[in-house]
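Everything below concerns the one structure shown next.
Of the protein chains in this complex, one is absent; all others appear in place.
Up next is subunit A:
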């Protein structure tokens, strides 16, 4: 490209630089653009040199931030010029100014293609660079095949081939279909034998992109990657120019290790051993040296090696070694290493075994919170947040609080949110939790969202032991000279509810409390005034015997606000005023708030959602997602210092201080009516109609859900008084609506279907428990581990897990403990043996008790037919004799399947591959047909080859003909039915009569027996 200086360009740049202000610069640029425009109009007079000069001027102007909206056509047309300089200019300007959707690009596709398939290597480079920089679907479709040819042909120079590799990568990103997986996997493996390190580096980048989408197809590349790594680590055959500060191509080392992280595991013991040797050498042989650049390069390799070790689930010893290294790094002088040390330690937290070792570095990490570099401070905060659990929560949260007063504003919001979440998740006792949140509001009120103080109110309301303490604390804060408005809100709410518990303490008489709260009224905004009014009404109610002076004072305030312009304030003032004259009735209506049903904290939920949102396809994240206990903390110690935040296990009515019902008879009647109807309705609402069948089959429940009772009571009261906001503490009820029963989180069916395709993930989740699963399959044996995680701060008891195995599976579940401690996770191994082929599914009957809620779920276990398959590539020589020898039923079955979910052929091929039925391309001459093969394992059949042929009709994708063959009649039949189920559009395909487990699994939240016997209610449910 333009390497010789161009005088015109230099003059122009000088001119622009000499402009004293932006205005002048604009004038100069406009003048130049005008000049170029006119010159382009009579293009014939331009020499290649001039064209080049103008184009570079355009680019310079573009970089300065001016839109260059002409000359695009001229630029594109230059691509087809025969001579190098013009062509070069055309390509450069096109790739800088146009985006992939620009119409003009279509005009150029043919020329670009000619340059790529032509024999001129310089033209090839130009064309590849442009295509690679722009990308574009259309380019992808028309050029990918040619680019692939350039890459694999050894007759081209490395300069061309390495560009072709990256160009292909870019096209693949635009349209993954351009790389035919089956054909390409072998080629990719060959490319990794390349000697030239430039081509190898580019090929490795390509491999990373390919394996990140589908690692299964590229297994053959795995040992090659290890070999590349060995070659680099041992410095064998590495040319001098690829040695960077004495280190053999650090970049390639890093990329190779990145590629290896996309393979879930390394099975071959030899490959694994060689890889670990290399890794060990990297881990041990890297020291902090003086030369900054050498240091960076060496540590780039080292950190990638750490990530790989973590990914491979190395021995505990090696992991501890890694943590020790990281511990060293977080205290070195070099800030980059400190930064990455902290970051990698955060990732290391995913490895459960080393969490304790990481905790030993807590003091150093806390020091990093005061690092001069904000990037490092942020990493330290992330790490502290991640490593926090019940054992160290107190220290960490108190550190964070202390840091909050000095932290820069950019970090305060994040800091306070994290402190609040940790305090809630790991509070050793609840009074500490209240302390933390109040301090948080005090120190950084602006950054404390409403969710946080709602949650405190919720905890205090639900825990009687905590109420006097919280009220006393709130009272203390009110003495401070200037407090944040959020503090006014929370303390006046708490004092309104609970100040009567402080009555005997000095300075806490109703009058004094009222006075100190009322002092704040002139300073607060309209959103806080309604809370203060409620507090006044409550104080009034609690003052027994009534204090006429106080009464008059408060009435005067209500009076004043009766004409307030804000509707909420006005309504409250009017209603409280009227109510406060009712005498005894006031007591009922303004009684203490009922307890809130236990639910997932809005905060923690938010934090989890955010984690899911940012999840993307990187090996480390995939791994994190597979770890089912993400939100939970693995702990075996039972914590119970403070009162449990959860309601004690007693009858639903004693849970709540219900307003006395002596007021009116009507009241009680309506109340009961509502309770009943509500009970029924709740039942119907909470279940999707499809689950009704399961409901019937499930065991009958005895108790009514307490949640429902609470709600009906509550609504009954409001109903009767006819003025919702009269009691309307509901206006300040923390967080959302009450839930009526235990609802599963996420769709159970979808979770099951997903688990049929992968080997780890979440099987079931509800607000109390999360059940994760991790499975390994080897021939006819399977080893599953169930992870039962308690999400709450109180134990789950009466835990029972029962396996209902179908006839063909032998299953053994290890002992499941009866109690799961708070926030703990229990792992239960489950051994599976496949006796003979069948599509029946095993069911896990799982139940537990939470408070008075008995929850029972029936979950299908993903020990399905395809798990016992092993993909098996066959060649034409093997396939055809086998296919012919299995002639006709019952060993070979054929069926025309209609109503198939229409899928493009490649997607269908992917579907088969994901079921471990390996697609063998090229065996069937007809491109519309698929041939697949696999080995099936069971005790009765042993290893048995299965062959499948699918003939599709390009004109009608909803039907196809399927032929399945194997050496066992039962296997042939079951496999055929299995594939049919997967292809047919209805997700839960009609099942054979042998199918044991009924219906989808169902959550059984102790619905009233009445609901089941009442056909009317059931009908209503169905409608």
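Here, contacts are C-beta pairs under 8 Å (C-beta built on N, C-alpha and C of every residue); 3 or more make two chains touch, one makes a residue touch a chain; residues count from 1.
Methods note: contacts and distances are computed from a predicted model.
Student: I want to check something: the complex is missing a chain, and I'd like its UniProt protein name from "Trafficking protein particle complex subunit 6B", "AP complex subunit sigma", "Eukaryotic translation initiation factor 3 subunit C" or "Aspartate aminotransferase".
Tutor: "AP complex subunit sigma"
Student: Of the residues listed, A:299, A:823 or A:892, which one is in contact with the missing chain?
Tutor: Of the listed residues, the one touching the omitted chain is A:299.
Student: Which of these touches the unseen chain: A:184, A:242 or A:576?
Tutor: Residue touching the chain left out of view: A:242.
Student: Of A:15, A:100 or A:216, which sits in contact with the chain we cannot see?
Tutor: With A:15, A:100 or A:216 as choices, the missing chain is touched by A:100.
Student: I need the residue numbers on subunit A that touch the omitted chain, in ascending order.
Tutor: 1-7, 9-10, 13, 17, 47-49, 56, 59-60, 62-67, 83-85, 88, 92, 99-100, 122, 129, 132-135, 159, 162-163, 166-167, 169-170, 197-198, 201-202, 205, 208, 212, 241-242, 244, 249-252, 254, 258, 293, 296-297, 299-300, 303-304, 335-336, 338-340, 372-376, 378, 613-614, 616, 618, 621
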